[in-house]
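See below for the structure under consideration.
The chains shown are only part of the set, and none of them has been moved.
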């Protein structure tokens, strides 16, 4: 196993301009920049395990804007801030005056006088979440350029309508841990498949994030979903281009069985069809509650026709040696546990339960690494200093 | 008065396995372990008074889960975390996805990747609160054993259906301060009595906590309540056994007058009958609002028959020298102040108001001491180091 010193040397050798751009879509980052985040995350996790403080900020705020419910990401973000020495401050749009006509531009500046990071989750409206983040980013650029803000806060996408980079990067960090290295992922077959769930309106950002990221490092990625459950077409194109560029493979099939056949990794997860999400966005904007109820009913009925998209023991037997790694962003809809019929059979989930927890455990470190990459031109130097000082986290 | 150095020496001399168990019920802790918490709390309070920083964590999260309203305990817990250097992160089950089917096991791990402590208040459902805490504890044990969590967070009971250990331990710390030492409490007569209140459904955890703890150190504890206002029978048995073991006394009487006669300490407080709480639990689970309203009406009518359970000046004259120490966990129902007729006459409360504030002031330090006792095998060594370094809390 590499020493932390060796890891830091590797980080220093990567070429990165990550300090010049926010982390909004993984496909806007170069392979070196993505690798930097993975390695910095690993260094931070290991330092913490060795009781070494990773506080690079003596003070400063990390702002969070959650426009949708969240447990995991909320705690991961709070943990990341805490790891680095920042205090969390939530912008609760219910409590604040934002509903009363403040512009995004103004608010972005008002919350940032002492902010080093802003994390945003906005995945409710198709076409709006990522766009909102860019609007905030532009306002921050302007505020910094005009001398309003003494620093440009890092902007981290905590899930939008297009991508869920903190999730997909944590997933990749877990795959790297599980299989031994990024190199060992080359050629591995990953099945990103739709699965049945009795709930509705689940965002597209996880499957999109997975196909957009896992195609970057030479993996063989298969996407499968029932007819009509398409993802955003542009993201599917991104995945295809990524695979071509990385020497990997990306293709789509029409059944879970085909996708699972020979897979090394399976990621069965429910999502709503792209077109349903578009209609839903229009109804949400129009605050058309009857329309939303009708759409939900219609969508649930549609879902119900696809209950056989179920990650069962039989399905798992189709995978490579019957031993594929099961992945999930959690919470999973477990048949007979969290719902009568769901995404995954209980015995399958239980066998991989601890694995999914370990998958999730990377998120705080990945987020912290994204922040370091944006705030410092040379994260390796900062890490080296932390290691040298070796202040104990706990007395 | 002892020096802090002497206090730390005494802490070091106590035998404790507190680092191996959560603080869920005071009667699961040995006398030495309880004494350790009291002495560590005192050391922390005095260090803070001497402007000495007690931060033992450079970073780390303290999670709070409040399933019922709280001001005092919320602030005490936040203060305890801050005293030790931890940042608070609230799990708001309304905001989070917990309502959407996550299991306790999963959530306990998801919030704990960077958590050193979890404090839980869950006192709404009889038979459920303490059980929930143990379920969380088992999930944390599992997560730590399986390598998901890099540390096992300490679990602190911030009030459950059975016990309210942070309250009763703060009460004991206050009694120790007031009477001079734990030894001086031997033989002191404490009256834990029901008192009338125009409200309904107050938890049993305070009276249960008091009779369960105060019988551990040789006190003479009397429990009194109107017929039908029983506590959980098992806890009453615990109190009887404790008294026998500690050389103290525990008995029950049927009137406030008998309990107050010759008492050194009185703790008059309203609670709901055990059986009403059982029915209420069933109705809450069934979400039977009409049933709950009917039960409230019935219970308030029942209460109204016992308005003479009132801590008046006349009643206080029955106590030892007419000078018993009045205690309350606050807020008290003060007749003519917070309600027309309540638990305590206004002049009695006003005379002891500052005393009840001092009683409450121990809570942050008691909670911090519980955390230290769980997280460190040798808290005395940690305190000695803090004292030696003597970093100023305020410049």
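Letters A and B mark the chains as written, and numbering starts fresh at 1 in each.
Here is the rule we use: a contact is a pair of C-beta atoms (placed from the backbone, for glycine too) under 8 Å apart; a residue touches a chain by one contact, two chains touch by 3 or more.
A quick note: this is a predicted structure, and the numbers were derived from the prediction, not measured.
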item: Whole-complex copies, counting every chain including the 2 in place; value: 3
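We take it that only the chains that are shown with their structure count from here on.
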item: Averaged-CA centre spacing for the pair subunit B and subunit A, given as whole angstrom; value: 41
item: Interfacial residue positions of subunit A with respect to subunit B in the complex; value: 48-49, 53-55, 66, 69-72, 74-76, 78-79, 82-83, 85, 87-88, 199, 330-331, 333, 337-339, 353-354, 357-358, 360-361, 363-364, 391-395
item: Residues of subunit B that touch subunit A when the two form their complex; value: 56-61, 63, 87, 89, 91, 95-98, 100-103, 106-107, 109-111, 113-116, 143, 146-150, 375, 382, 385-386
